[in-house]
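The other protein chains are all here in position, but one chain of the complex has been omitted.
And then chain A:
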Amino acid sequence: MKKYLLTFALSLISLTAFAQTDYEKVMSDKIAKIENCKSLDEFQTLANDFDRIGKKETKEWLPAYYAAFVYIQKGRMLMRDGKMSELSAQANIAEKYLDQAESIAGKDNAEIHLLRKMSYSLKMMENPTERYMTDGMKAMEELRKAESLDPGNPRIALIKAEDTYFTPEQFGGSKTKGMEQFKDALAKFTTYSPKSKIAPNWGKAEAEYFINGAAK
């Protein structure tokens, strides 16, 4: 009987252990999907998945962080399609999730500041003329904060490189300078190790994509 009891107890333990890793498992599954998203619908589905996880795991900041990230990626896809008037709607939703993430993770989280930077940049792109002095400035400020909190973070290097790459030469940007910065970012990626299996670890493929000359 004792033996059975033990088995039973063990199986219970394994069940709870299974429940614990369930969060990480489901997160890993969803995170893996982000880079493969090909359509706005897929982004939306994924954002909703993270929202659902976030509502259950109220002590974890990553679900909200990824939900924000997915909305930003969705916004960037809209931007590539020239649908500028829809950018700030995406950015506003992303900011709501970032607030939520920040309330759990604290104000000194470089990854969250970086997403805020990306979100402000999105908003600015909707109407650069009007919003440069407001959202553009806020974006720069967030990037500065992120960098001072975590200078070695390869994602910050990647976003800076993108900024340089896409700014025309007349305005102080440059494709070649941008390339240098991408290489820099890639170097940082190779030595970077994420804090956990599900901690932010995106961007390497993007850096490679630029370095391999895929973006023309």
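Note that in this section a contact is a pair of C-beta atoms (placed from the backbone, for glycine too) under 8 Å apart; a residue touches a chain by one contact, two chains touch by 3 or more; residues count from 1.
FYI, contacts and distances are computed from a predicted model.
*Asks:* Just to verify: the chain that's not displayed, which of "Sulfite oxidase-like oxidoreductase", "ABC transporter permease", "TonB-dependent receptor" or "Ribose transport system substrate-binding protein" does UniProt list as its protein name?
*Replies:* Hidden chain identified via UniProt as "TonB-dependent receptor".
*Asks:* Of the residues listed, A:Gly106, A:Pro128, A:Pro151 or A:Pro194, which one is in contact with the missing chain?
*Replies:* Of the listed residues, the one touching the omitted chain is A:Pro128.
*Asks:* Looking at the full complex, which residue from A:Met84, A:Leu149, A:Met179 or A:Ile211 touches the chain that isn't shown here?
*Replies:* A:Met84
*Asks:* Looking at the full complex, which residue from A:Arg52, A:Arg76 or A:Lys175 touches the chain that isn't shown here?
*Replies:* The missing chain is touched by A:Arg52.
*Asks:* By the contact criterion defined above, which parts of chain A meet the unshown chain? Give residue numbers in ascending order.
*Replies:* Given the touch definition above, chain A has residues 1, 4, 7-8, 22, 26, 41, 44-45, 48-49, 51-53, 55-56, 82-85, 89, 93, 124, 127-133, 136-137, 168-172 touching the missing chain.
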